[in-house]
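Can you read through this structure? Questions will come right after.
Complex shown without one protein chain; remaining protein chains in place.
Our next item is subunit A:
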């Protein structure tokens, strides 16, 4: 009897990726001077369990590969081998490689053998160096320094996709017509001949094979993607296929050039054929290589397929502490007990049981609230899920830029909603790259400015009143206000004689198309700007602010709601309608009468709040509400809100009350409505719209 192993695959992959993360962070924390054996143990354990798991599931490629890593780590653990930076770099590279392999297997794609081989060789070189290491100490040092060079080269080669390795070979898309076999040709014979020329890898494309009953054994429904590695001339390959010319559609491309040159389609038959491989979207059958350089076929669609597969895989499961589940089960138990108690009361109800009923209902209410809270808790993940990838990023980029930078993580255990965790990653990567590239100066400049040579970036997360705050603090050069202003004027974003506050000047960097970097580097300054960062954060219902001092450093603070599913809202009445204003955007509310508003030349109204004139948005007119008692608008309530860093006032009829509301999407069945971020269902079952304050401000200006 066989068990279907595939049901365990998901768990296996998750464990593998967790193990890889542990290995990675272990490798990064290894301090060359003082090796902590516990860290090495952790790394070793990670590799060991991946090896064991992949062996069990039959992923031999992974198992073999991990075995080499394990051997190396084992020697390090036993102290037979010194831990050196180059060796660690190679190990880091192999962690990446393993991750690639596992992702490929998870998405049921072929593993990129070339890059695996390369990493394997690098590992083996280190291992072989190790056999020398057991001999006297002096040569060991030399051995390692000489290797040092090759190791440092290794990652570069990796990025540029080793030309030497890949160039020697051909990629052939071979798609025979249905009657190939009838003409007496046998593809197997062709492949055998190809194999004699060089190492042949084949990928079979069987998606056009019909069902068993329609299958005609004399028809060839299969097509192939072939890869021959070796020093072969194109003519040699064409010669082999000479016999099948006219019976097939094929495309021969050199491996390395394929990406640079448009594919040379050698069309043998002038008639169009129904099956052309490059148009085949089936992700399973097409060989995908992670590196874009060697990708020859429809890189876009494959990439997106790939991405889609990844994201769906990500969204499919969540790991929850057993503690949380226990609490949840307890809560449910309580609710069930209360329910049966209430049922008992209801069975023979008489008026003297009213007290009992009330008590029961109160209990039910309390339990429901607790239950809701513990369910929401399940969605909460520690922010370390996001933070944990940054040490690697900082490590890689700082060495690329020749800067010395340490990353400090504070408050990694702060919990946030899973959706926030998933969406905050990209903006954070962008901000950290910015800090690395533009914020922190070169070591020499830092010393000249009287600062320690090593720059510090601090990534900090903490809770503050129903919010999570993420701060990115660097001690770099800070933002230059004058330069920002000059740039903004030059780009025509602001008028020359505009007086801006410090805050407004910093806000300038969020404008689309604004970049102060003199030169664009490949790390930042390309396209995806701060405006996108801000938009992403706003779409999460948060905001972002900058505090900076020239020469001292910059702090970027991101405020996010703890959860995206529930928000604290203030319900307000406008006519007969009820709207919800997110409590976080409300600064204060003031009772006013009509004459406290100042009209500004023709259009627009302002309200003077402690010597500051704030624009007033009349909810009645902006939302075209005609119902309700119009005389009431003579006096109303001004809700002072903050949207996009600016204060403004919403004029509503009255305040109704504060409550937690569950956010429902309007877009699911309807569409986006300007000035509205969502909807919720009130206690009486009716629907109330949740106001999108920044959107409203934008809308009112137009």
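Quick notes
Methods note: a contact is a pair of C-beta atoms (placed from the backbone, for glycine too) under 8 Å apart; a residue touches a chain by one contact, two chains touch by 3 or more; residues count from 1.
Rule of thumb we're sticking to: contacts and distances are computed from a predicted model.
Selecting from "ABC transporter permease", "Solute-binding protein family 5 domain-containing protein", "Rod shape-determining protein MreD" or "Chemotaxis protein CheW", the unshown chain of this assembly corresponds to "Chemotaxis protein CheW" (UniProt protein name). Of the listed positions A:6, A:322 or A:669, the one in contact with the omitted chain in the full complex is A:669. Those residues of subunit A that touch the chain absent from the view are 577-578, 622-625, 664-666, 668-676, 679, 681, 685-689.
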